[in-house]
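Note that one protein chain of the assembly has been removed; the remaining protein chains are unaltered in position.
Now for chain A:
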Amino acid sequence: MKPAAFAYLAPHDLDEALDQLAEHGADARVLAGGQSLVRLMNARLASPAVVVDINRVGGLDALSLVNGSGPARLRLGATVRQRTSELSPEVAAHAPLLAEAGAHVAHAPVRSRGTVVGSVAFADPSAELPTALLALDGRVVARSRSGERTIEADDFFTGPFTTSLAPGELVVAVEVPVTAAGTGTAFVEVSRRHGDLPVCGVAATVTRGDDGSVAATRIALCGAGERPVRARAAEDALTGSDGGADAVAAAAARAADGLSPIADCHGSADFRRHLARVLTGRALRTAIHRAAGEADNA
């Protein structure tokens, strides 16, 4: 099929874009990379009356280290491409989980247009990047005509393809705290084919204390519910442990506690629960190795 007719707006600065979004409200969709939106429009699953193309808005393509108040953060603007993020030395150094998860998104020609922020804002419950943002304790920076606010990843995803963004708000950036030494991260997934959305995926961060025990961990799953979800029972089980094989196994066994995964042609709910446990074990083992500064295959 072909997209329904729409009016195309290409603002040149942020204020103009925010005015247009305010004016058209729910009739408008934001076009960044378009690799999800145009697909939906082609299938007429989305037929916005107005498309606001933000690619010409200056400054949104910045990928930068922010040293403001609080801990250093990596900030990715709304038009930073997934491919740019995946290959960026800053991302590799400061948020390697984003690069690792990002490399699983579709295929290179899609990632060279698709944006990190777009994937987060699209909020597909199976997608890798929202899950990575959640595991990294990241946040979303939203701007509207009435100002700017930050929304913690924990509060951003509210349901399938649904977020806590208000009408007229534009996600101008996502920010993640810099992954410090002593913290290891990992992303693993199972998908039907290379490049497909995962049936289930796990993003994990593990911070080890001076005595080697697990001081903190965040485990986020995709394909395991109506939105990217945290495996809190597994996090609680691992926190304070020695991070050894038994502790990881005990935590992984709790990874599907409280989850209600969807069942579809790609896998039953039970299969997804099974994957959640197995993949959590794998992700934690890798993250713990990396937290200790060990090479991946050690």
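What we mean here is this: a residue touches a chain if its C-beta (ideal position, glycine included) is under 8 Å from a C-beta of that chain, and two chains touch if they have at least 3 such contacts; residues count from 1.
Basically, contacts and distances are computed from a predicted model.
Here one chain is missing from view; checked against "Ion-translocating oxidoreductase complex subunit D", "Protocatechuate 4,5-dioxygenase beta subunit", "3-isopropylmalate dehydratase large subunit" or "(2Fe-2S)-binding protein", UniProt names that protein "(2Fe-2S)-binding protein".
When the omitted chain is restored, the residue from A:Ala108, A:Ala166 or A:Ala263 that touches it is A:Ala108. From the options A:Pro48, A:Pro125, A:Gly267 or A:Gly281, the residue with contact to the unseen chain in the full assembly is A:Pro48.
For chain A, the residues in touch with the chain missing from this view are 1-8, 10, 27, 31, 34-35, 38-39, 41-43, 47-49, 51, 53, 55, 106-110, 112-113, 194-195.
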